[in-house]
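Note that this complex is displayed minus one protein chain, with the remaining chains in position.
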Amino acid sequence: MRKLFKFHGGVHPPTHKTESSRTPIVQAAMPSKLVIPLHQHVGNRAVPTVQVGERVLKGQIIGRPEGRLSSAVHASTSGTVSAVDMQVVAHFSGLPDLCVTIIPDGKDEWIAHSGMDYKQTPHSELRQRLREAGIVGLGGAVFPSDMKSYSHKHKIKTLVLNGAECEPYITCDDLLMRERANEILRGAEVLRELLYAEEVLIGIEDNKPEAIAAMRQAVADDGHARMEVIAVPTLYPGGGAKQLIRVLTGIEVAAGVRSTEKGVQCFNVATAYCAWRAITFGEPLLSRIVTVTGNVERAQNFEVLLGTPVDELVAQAGSKADTYKHIMGGPMMGVDLPSGAVGVTKATNCIIEASQAMFPPPQAAMPCIRCARCAAVCPAELQPQDMYWFAKGKDFGKTQEFHLFDCIECGACAYVCPSHIPLVQYYRFAKSEIWQREQEQQAAEVARERHEFHMLRIEREKQEKAERLAQKEKAALAAKPAAPTPLPVAADPNADPENTLQMRIDSAVAHSNMQMRIDAAAARAKEQVATEQPKNTDALTPQQQAEIAEIEARRAKFHEIASHPGADDESPKQ
Amino acid sequence: MTEYLLILVSTVFVNNIVMVKILGLCPFMGVSKKLEAAVGMGLATTFVLTLGSGASYLIQHYVLGPELAYLTTLSFIVIIAGIVQFTEMAIKKTSPDLYQILGIYLPLITTNCAVLGIPLLNVQAKHDFIESLLFGFGGALGFTLVMVLFAGIRERLEGADVPGIFKGSAIAMVTAGLMSLSFMGFSGLVK
Amino acid sequence: MWSSPFITTPTSVSQIMLRVLLALIPGIALYVWYFGPAILVSLTLASITALATEAIMLKLRNRPLKPFLSDNSALITGWLLALSIPALAPWWLIVVGTAFGIVIAKHLYGGLGNNVFNPAMIGYAVLIISFPAHMTHWISPNTLGGIGLSFVEQLNYTFNGVLPGGLKLDAVTMATPLDTLKTQLHLGLSVDVIRDMPIFGYLGGKGGEMVAIGFAVGGAYLLLTRVISWVIPATYLGTLFAIAAIFHLADPAHYVAPLFHWFSGAAMLGAFFIYTDPIGSPTTHRGQVIYAAGAALLTYLIRTFGGFPDGVAFAAVLMNICVPLIDAYSQPKVFGKKGDGK
Partner (left out) sequence: MISALLVMIGISLLLGAVLGYSAIKFKVEGNPLVEKIDAVLPQTQCGQCGYPGCMPYAEAIAKGEADINLCPPGGEEGIRKLAELLGVDFKPFGEGAGPRAKAVAFIDENTCIGCTLCLQACPVDAIVGAAKQMHTIIASECTGCELCLAPCPVDCISMQTIPQHIGNWKWQYPTHSIVQVAAR
């Protein structure tokens, strides 16, 4: 039996998993519309490639990846694009983001797609397929998998498959492992191939015996070599990548250090499954397993098309009337959704319907009594009470001294706090303030360089002008030696005073009429603003007419965007 | 040997310069806003005081002698001012950051009543050279210890929910009072 | 917007503080059994003063009364102070001590959680320095055959200072065993001679040792319900025992056996209730060990060489001063940065 390690702290919240893990996975009904956000992954937002009114097929790319760290977004079913605009998305802030809205036509007509044999295809092509298929980490981090499955500098010894699923209420990985164990393991073989990993360890918490049995059965049936399913103790946040790596291999990956540097890489079981489907059958990531549980009649797991509005999904599970909040993700790290119209994204592993009884609104916090229970449960071995003390006093330098950025925001500290202080919110507040300060600092750095160059450029221009003046003078002198020497230019310091006085009068006169000319130009411009009729618009072909109208419309739109806040900074090509 | 140890324990704990003898309060209040400033000031004062009490013993014993006793305070102050000036230059050279943080309080060591008080106490208690050195060093060590502890408390009090009018130096004064109250627990420890 | 996590453990500050109050009950019961009900009078007085001053201060700082009054922290301050001063003290003694502790040591710093010093111990220090005489009139345990005062007589003395039948105060009260030990030692008697005096029981002072056992039982309850961590009591009692043993082995005639230090004075009360006050103690395990060891050393020094009979209060307040520094320099290594090459 492999020797398991322990990580510091951890809590045992009531798991509430049995409600939704009794019934098998059900196919969710086709929704009335699909709201698919273009920014469902870590990295740059996908650039929309479809127009409003265009018909798209199932699996067709609607957002191509942009830049190295990005991922593609696809139409989850065939239908017509009804809008490409700003819609509310599943984000803490409730602010809108660019989404593609598709009205399904019910045909569910696939686009032509073909798979490949991962053994014969070069790895770069495999990674390109993963990127084109939009495969990202489905554990919740949504990090593009093509970037994660690449490690040239460091030798990867162990590939960890994360089936721990330590968050309460969530059972989507559990059901996936019970029903599709073989394909998960084949996906793991693909990832092992990409990373040249020697062994594959699959960590599953011991409160999921059926899943452990199913996976062990699949390992035996398909005869996978050097692959082992290990039951890890049930302890939140044991499912965190770093915590699971510590439990299985004893390696502690510090914050800011990539696990590949320690020869380990961790993938979620659902990611392995989707990687297999994408490589072997050419199916991009269009749907995922979502647990719908909490204040519903029939808590269960659905296979849901990405973009399905949450309202329609929970309706199929019989959401009760007294639900006052939807929580996306688990109760420990989830997101309190701003509204039910939000579409299911790649990161949605669970929707919890919250009623007042199950999830009472937060109590008013009492002051911290430094009882250090939070320090006892912190998996990153930090001192939450000190970080809180300085984050409360907005002393961000000190919070960083207590390793604020090592905090994985798992919520264990706020869970055990007897004063019910929203510790995680203090740390998120401190982190976003520090990020903003760092951005401002970089902007100041750039501004200083541009300013210094600006001053340099002005000096250089002054010098060049002076040199040009000097050359012109020398040339003028050389060209007409016989002619009486013209009045020495004022530059000659010992010219007789009479002469310099005259010089000064001339330049003053010249200066004043130059000022007059500027004022005249300004007056003309003001008057031009007032009159401003477009000229020669009489004999115009209809085509020119349309072109002018189109320019005017674009100018008006441009003006309208500029004039009121909330204008997005990337207007799509109409 | 135990007698020297007793002097040290007595000057650091039992009759601590700041807490029991209530000397050297202005740098104690002024420099204890930040921990590294307090440590810097403490070390500077220890250096000045040890040197000062040693030098003042020599002056008092060999140069002044009984008939010129009236010059004691004058010569001590000149010596101490000289040493402080030397320390200021040394700190400015070695660590400009500390020099910047201490700011005005570095030259103010001269006016620190503990720095003049201890040599005078030495003379009064008729300590020999070793004893006055130890007394100076112990006194400064006590000063540094208490100031560093006080700086630790004040840094924590920055984030405390102190009522408005008490914020800043008011709560510092109250804390210093309570610290001095607790140092009375040591009374009687050393005869 | 509501940040995760959305669930919390069903504990609260007032529940923790309530458990501490419950843990004090066994000690108080034995106290009443051995020394008569006078302690109940000062306990109620202390509680009323604590809650009244807390309410006034909360009003002054316009904080809501209900949550802070029901968090029982003021009650703990009152009870700890009442248990560490003589039960047969005039009523204003306990009122002044509690009020000083709550107003100056707690609310001036910002109320619950912000104070640096332990309010009860600051109150005790003020009392013992300002009214040393009153602080030495401890009731003699009724097992000593002294004249037992009934509850009404004790009430009569506390409020208007009149003793029944013109008795002199000394007939009814005595010095604490620790105090007696110290004075006798000064007179040159050896320890075993002193220990035979009637005032001393098997482990510590007669009666007092039983109260100490009561507090130990209360402490065990706190450990079981995880209200306090075992680090501080274990280190404190361990270090006290070790130091006392060293001195005792070196010179048994002048330094009393370690167990005596455990069960006399406020050592047990200190180990489980005073030093484990979360607000004034360090939060890291390493820091707690340093804190408790320092407190034990100071307790022993003050008890043996110092001017005050019992050093528990001063050791607490002195170590409270060092806590911010101990915290700053006892930070454990963070996950992954332990440098153990793994």
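Descriptive notes on the structure:
Order of writing sets the chain letters: A, B and C. Residues in each chain are counted from 1.
What we mean here is this: a residue touches a chain if its C-beta (ideal position, glycine included) is under 8 Å from a C-beta of that chain, and two chains touch if they have at least 3 such contacts.
On a predicted model such as this, the values are computed, not experimentally measured, just so you know.
Contact with the chain not shown here comes from a single listed residue; of B:7, B:44, B:59 or B:172, that residue is B:59.
Of the listed positions C:67, C:101, C:258 or C:336, the one in contact with the omitted chain in the full complex is C:67.
The missing chain, though absent from the display, is touched by one residue of B:12, B:38 or B:79; that residue is B:79. When the missing chain is restored to the complex, the residue among B:8, B:71 or B:190 that touches it is B:71. Counting over the whole complex, chain A has residues 39, 89, 91-93, 95-97, 362, 364-367, 392, 394, 421-422, 425-426, 428-429, 431-433, 436-437, 440, 443-448, 450-451, 453-454, 457, 518, 521-522, 525-526, 528-529, 532, 555, 559, 562, 565-569 touching the chain that is not drawn.
The chain not shown here touches chain B at positions 37, 59, 63-64, 68, 70-71, 74-75, 78-79, 81-82, 85-86, 89-90, 92-93, 96, 100-103, 161.
The working rule: only the chains that are shown with their structure count from here on.
Common partners of chain A and chain C, by the touch rule above, are B.
More inter-chain C-beta contacts link the pair B-C than the other of B-C and A-B. With each centre defined as the average position of its C-alpha atoms, the distance from chain B to chain C rounds to 34 Å. Chain contacts: chain C has residues 110-111, 114 touching two or more partner chains. Shared interface positions of chain A, defined as residues touching 2 or more other chains, are 367. By the touch rule above, chain B contacts chain C in their complex via residues 35, 148-150, 152-153, 155-157, 160-163, 166, 171, 174-175, 178-179, 181-190.
On the side of chain C, the complex with chain B involves touching residues 60-61, 104-105, 107-111, 114, 116-117, 122, 125-126, 129, 298, 301-302, 305-308, 311, 313-315, 317-318, 320-322, 324-325, 328. Remark: chain A residues 367, 389-390, 392-393, 395 touch chain B in the complex.
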